[in-house]
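A single protein chain has been omitted from the complex, and every remaining protein chain is retained in its original position.
A and B are the chain letters, set down in written order, and residue numbers restart from 1 in every chain.
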Amino acid sequence: MLGLPSATAWVVIGFPVFWLVYTIIFLIVSRGWKKEAGDKEVEE
Amino acid sequence: MDQQIPQQEPVATEQTILALTQHISAQQAEAVLSAAASQFNTQIQRRIYYPYYWVHFHYSVKTVLGKRDIEAYCFVDLINNLASTADRFESETISVPANNVLQSKMDEEAAYKTARTYLLHSSIHKMKALLLPKYEIVQKAFVYKPFWIARCTNANREQFHMLVDGVTGKYEALTLDGDS
Partner (left out) sequence: MSPIVLIFLVLYYAIVVGIGFWAVRKGGAKNMEGYLLGGRQVGPLVTALTLQSTSMSGYMFLGAGSAGYTTGYWAIWYAAGDIGGGVVNLSIIGRRMRKVSKIMGSLTSIEYLENRYPHAATRLIAGILSVFFLYFYVLAQFIAGGKGMALVTGLPYWAALTIAVVIIMIYTFLGGYFAVAYTDFFQSLVMVIGVVWILTAALSAVGGWTEANAKLAEIDPTYLSIWGKDLQYQGQWGEVAGAVLIFSVGYMGWPHVVTRHLAMTNPQTARMAGLYSTLWNLLFVTSPYIVGILAILILPELDDPEMAIFSVAGKLLPGAVTGIVMAAIMAAIMSTADSILLQVGTIASRDIFYRFIKPDASDKHMVWVSRILILVMGAIGFVIALLQPPGVFDIVVFTTSVLGSAFLPSYVCAVWWKKANTPGAIASMVGGALTAFFWESIGLASATATHPMLAGLVISFILIIVVSLATQKSSPVKEHIIKTMDEAAKLGPIPKGMIASMDTNLTSESKGVSDSLNGDK
């Protein structure tokens, strides 16, 4: 795929997919989290 | 603590306080909790007034872009000695039963010091400038915020208590002795 060795292609495609799934699961698990308006963390 | 709703009792002593205007009635607070915990029977037990020390600072900082004038409202939680900034708010002077007013654990001087230190801390971080703001105090006062205390019970005789913010309707669990 994309002219890449298969291991590389797996990593290039796999990680974004993994994080998307992780995020979606997090969104489902955290259903109902309210914005905590006071929380602003300065983080660089 | 499980006394009946205090408003129905004969009022012993009254205390006049400056309080944030309540926006959430007992019924609304109950409704908010019932919606979140439908299996539980929610009952508002009492209203309490939580002590804060409020300082309205007007401060100015000279930056590269010229002078900036900023209003900052600083609230100090007088039980835990924690400062925070706050939005604009409405308040009113009211008389309430004295036993519904939580007692402050700090004096004015200590509270003011906490507020000023916090102002410096947050202005440096928010303005992103290492400047000592020139400030003046526009107003300062002891203010009280109304909270509802609710007891939630279910058929299995499990119970917990919730604290509902009388201004915003947000809530947080209480950890009272005797809860399951």
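Convention: a contact is a pair of C-beta atoms (placed from the backbone, for glycine too) under 8 Å apart; a residue touches a chain by one contact, two chains touch by 3 or more.
If you're wondering where the values come from, they're calculated on a predicted model, not measured in any experiment.
According to the contact rule at the top, which chains on display are touched by the left-out chain?
Within the full complex, the chain not displayed touches A, B.
Where the complex has a chain not shown, which of B:D87, B:E109 or B:E136 is the residue touching it?
In the complete complex, the chain left out is touched by residue B:D87.
Using the touch rule from the top, list residues of chain A that touch the missing partner.
2-5, 7-8, 11-12, 15-16, 18-20, 22-24, 26-27, 29-44
Taking the full complex into account, what residues of chain B touch the chain not shown?
Given the touch definition above, chain B has residues 1, 20, 33, 36-40, 48, 50, 58, 61-66, 68-73, 75, 77, 79-89, 102-103, 116-118, 120-132, 145, 147, 149, 152, 154, 156, 158-160, 163, 165, 167-177, 179-180 touching the missing chain.
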